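Below you'll find the structure, written out as structure tokens, and then a few comments.
As you look at this complex, bear in mind that one protein chain is not there, while each of the others sits in place.
Letters are used for the chains, namely A and B, taken in the order the chains are written, and counting of residues starts over at 1 for each.
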Amino acid sequence: MRAEALTGGFADAPVQAAQGFRAALEALARPGQIETVAGAAPPAPLSVAAGVLLLVLADATTPVHLAGEWDCPAVRDWVVFHCGAPLVGAADAVFALGDWAALQPVGRFAIGTADYPDRAATLIVELPVLEPAGVRLRGPGIADEAALSLPEVAAFQANRALFPLGLDCFFTCGDRLAGLPRSTRVEAV
Amino acid sequence: MYVAVKGGERAIGNAHAFLAEERRGDPGVAELSVAQIREQLRLAVNRVMAEGSLYDPDLAALAIKQARGDLIEAVFLIRAYRTTLPRFGGSVPVETGQMAVVRRVSATFKDLPGGQVLGPTFDYTHRLLDFKLAAEGEVPVAPMALASGGPVPHVMAMLDRDGLIEQEPQGAAVPPDLTREPLEMPAGRPLRLQALARGDEGFVLSMAYSTQRGYGRTHAFVGELRIGAVAVEMEIPELGFAVEIGEIELTECETVNQFKGSKTEPAQFTRGYGLVLGQSERKAIAMSLVDRALRWEELGEDFTGAPAQDAEFVLYHCDNIQATGFLEHIKLPHYVDFQAELELVRRLRAEALGQAEAAE
Partner (left out) sequence: MGLLARAPGARLAALLPDLPAHEVLRPPEIGAVMVRGRVGGTGAAFNLSEMTVTRCVLRLGCGAVGHAHVQGRDKGHALRAAVVDALMQTGAAAEVRAGVLAPLAAEEAARRGLRAAKAAATKVEFFTMVRGEDQ
């Protein structure tokens, strides 16, 4: 294991993990709302926000799939050391990480079962831009409507149609993140 | 209707203070230290570790002190504590064949490699109260003899060589864990053994006894009972190899049961297995009997309706924390529930009375 992999975790884990987890919770509870997080210093191409999400969400019981250029030795070692999560193929992943292109086709990921809808994957999608503009969001957790710079529309509409099954997503860019649970309705503007 | 009732805070606070004082007992008597409990009540510590499902003698001793010696309450404290710990991973399965045994006996073979080692057992004591223990005094050093050195082989391996005993099939690398996933039926043998290993000793004992008395008879012999220390190894992801992370004391019991054979299998012996934390041979023997009784289906035996054959009955009732939680909750306020029952009974009585009067 490379020495760089051993750094970049939370310096003050109890406090930073609680703050990171709260941000993740808020993001999924209020789709489209952008949260700013801190505390992780992961290796490139992993963003700070994606690093924080992995630190607070992934552990030895949550297999992680790294897609595209995120599947590199530096990221692999970092995830193994800091989260202890097993690295797996797409079909077995509880969390999947990559940019939108690398995560395609998203049909590879688990969407849960009728008995256990929670056995679905959560995607952590790294975006070049994350802003409250673009696609229109409606649904639980949104007072009227929200806007978010999603990479596309059709895939998220198809995902909504699977409800109560389906994928949940986080979008990350630098130190900012937003959430899109499977319950959100997505419309092109 | 649900009526929230507030109050009792002062009473609860004072009850805690009273409890603390009662726990201490007569202040004229020296206070017990956690180390004293750990060293001198070690079998109680073992039981709390086994049923609390956490190997940590200091914590178990502390729990016993806090629980005033109520072992189920102590198990409860340990179970609550263990939920706060992050799980670093699972160990490589321990090699009980490599155990440094302090006790090892077989009821099936007199002469066996490694011999019959009695160890620190109650077995040949006379069960007469020893009033010398009431007075403090030095204990003489136990005699020593030249140890042959090295691990002793499992007795079962001797039967195994001749094909006289069933083989143990290998299973999934990652066994199911009932502390992470709720217990679901049908439960495979690994899941059953996990439930029994942390199950209540009294319950498992009674179930095992019932099989001996004829409720799901399996007629077991203790092929081997061994107690001793084994090393625990774990794969460390960041190192990429397994390292030894400590050493724990275990009691292992393998029972041998006659099996007349079936259409597909020749007559041979079958196995029951018990493995428990610490020195706890009553529990280990009982566990292996219950394990064997629960295997009736895979061995093509008849279900006789015996409780010990019923996996759902055994596994859902062997956990004393679940049992005591549900049992003891009925002493907590059920004022509204009971009010409804009271009204119902009064109405039924009034109706019956009315009908009786009308009939007259």
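Note that in this section contacts are C-beta pairs under 8 Å (C-beta built on N, C-alpha and C of every residue); 3 or more make two chains touch, one makes a residue touch a chain.
Small disclaimer: the values here were computed from a predicted structure and weren't measured.
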Legend entry - Touching partners, among the displayed chains, of the absent chain: A, B
Inset, instruction - Out of B:100, B:183 or B:323, point to the residue that touches the absent chain in the complete complex. - result: B:100
Legend entry - From B:11, B:172, B:185 or B:332, residue that would touch the chain that is not displayed: B:172
Legend entry - Residue of B:259, B:273 or B:296 touching the missing chain in the full complex: B:273
Legend entry - Residue among B:26, B:111, B:130 or B:360 touching the omitted chain: B:111
Legend entry - Selected from B:164, B:183, B:234 or B:323 as touching the chain missing from the view: B:234
Legend entry - Touching residues on chain A - with respect to the absent chain: 3, 6-7, 9, 13, 81
Legend entry - Residues of chain B in contact with the chain not shown: 49-50, 53-56, 58-59, 82, 85-94, 96-97, 100-103, 110-111, 115-120, 142-149, 154, 156, 168-179, 189-191, 193-194, 197-198, 231-234, 236, 238-239, 243-248, 250, 252, 254, 271, 273, 275, 277
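As a working rule, only the chains that are shown with their structure count from here on.
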Legend entry - Whole-Å separation of chain centres (CA-atom averages), chain A against chain B: 41
Legend entry - Interfacial residue positions of chain B with respect to chain A in the complex: 86-89, 180, 237-240
Inset, instruction - Name, in rising order, each residue of chain A that touches chain B in their complex. - result: 1, 5-6, 59-61, 77, 80-81, 84
